[in-house]
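Notes follow the structure.
Heads up, one of the protein chains got dropped from this complex, but the rest are sitting where they should.
Now for chain A:
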Amino acid sequence: MKLFSKPWLWSWLAAAAAFAVTAALTSGRGGGELAYAALSFGAFAAIVGLGQMLVITLGPGNVDLSIPATMTLAATLALKAMGSQPGTAFLGLGIALAVGLGAGLANYALIYLLRLPPIIATLAASLVYQSVAIWSNRGLRIKPPTGLADFATGRFLGLPNVAWVGLALAIVVWVILERSVWGRWLLATGQNLRVARLAGIPVELVRAATYISVALFSALAGYLLASFSGGAALNMGQEYLLMSIAVVVIGGSSIAGGDSNVPGVWGAALFMFLVVSMLNSYGAVAGLRNVLTGTIIIAIVIAASTRRNRA
């Protein structure tokens, strides 16, 4: 009974169903590969989804639309600095995170100093980040250092390394949200900014830290994705704009803020990958695939939210 009121359950059930339907087509063969692929690709969606979840938790109107551009810029600059030289993986990681830090600070500065709505601020900033990425990339496709590429595509204890990274981040975010003072502050701020301020919470510090976190998560995802797929591409972040928001919503976090859900993000990230592979393996054409994906997302969100209202 208590289990059914957990909003993360629905994204995991949906992911399991999509997995079962896809595996049924191949009558069980390739189930292992499918799960492995879902964990690999799902990890990137989960990492940006966790960041987006933190921002959405801040309350109505808070969202980061610069995720794709931050991913691209961080990946481009990191790969350029590494120049495919061995032993530069940590230099690249440092550069990617520095880009993330800069983007987060810039986003928050626009929101705080110019009082822009976050949607406008992050969208406008993302044009700048994307332009800088284009300017510095100039059409080059630089390969990641071999060691780093091996890490990004490798596995440990049978699971993809990127999935381990995503899992570790999920645990860190869960502990912060559920057990730390900081998490309480974030959740309170998301419920009502004024109440939180009057309860003595440093709300602007909370907001700033959250916008910086999401940019750091995006930068990390960009760095890993470029290493995973053999180089940075200017459109590499594109699909993660909708993806980051979809996994938060499907995962059962409240779009109105103040209530977030870490396990749900991972379930939704797996689901988003599996539903596309399911439609692919049934031979759906691209247009139909998009229509069906959209319909399925809406159905899941309705199922999850009506459950919650009754609980």
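Everything that follows uses one rule, which is that a residue touches a chain if its C-beta (ideal position, glycine included) is under 8 Å from a C-beta of that chain, and two chains touch if they have at least 3 such contacts; residues count from 1.
Methods note: contacts and distances are computed from a predicted model.
Trainee: Considering the UniProt annotation of the chain absent from this complex, which name among "Sulfatase", "CoA-transferase", "Monosaccharide ABC transporter ATP-binding protein (CUT2 family)" or "peptidoglycan glycosyltransferase" applies?
Mentor: In UniProt, the chain excluded from the picture bears the name "Monosaccharide ABC transporter ATP-binding protein (CUT2 family)".
Trainee: Which of these, A:A18, A:A38, A:A89 or A:A188, touches the one chain of the complex that we don't see?
Mentor: A:A188
Trainee: What residue numbers in chain A mark contact with the hidden partner chain?
Mentor: Considering the whole complex, chain A reaches the absent chain at 179-182, 184-185, 187-188, 191-192, 194-205, 254, 258-259.
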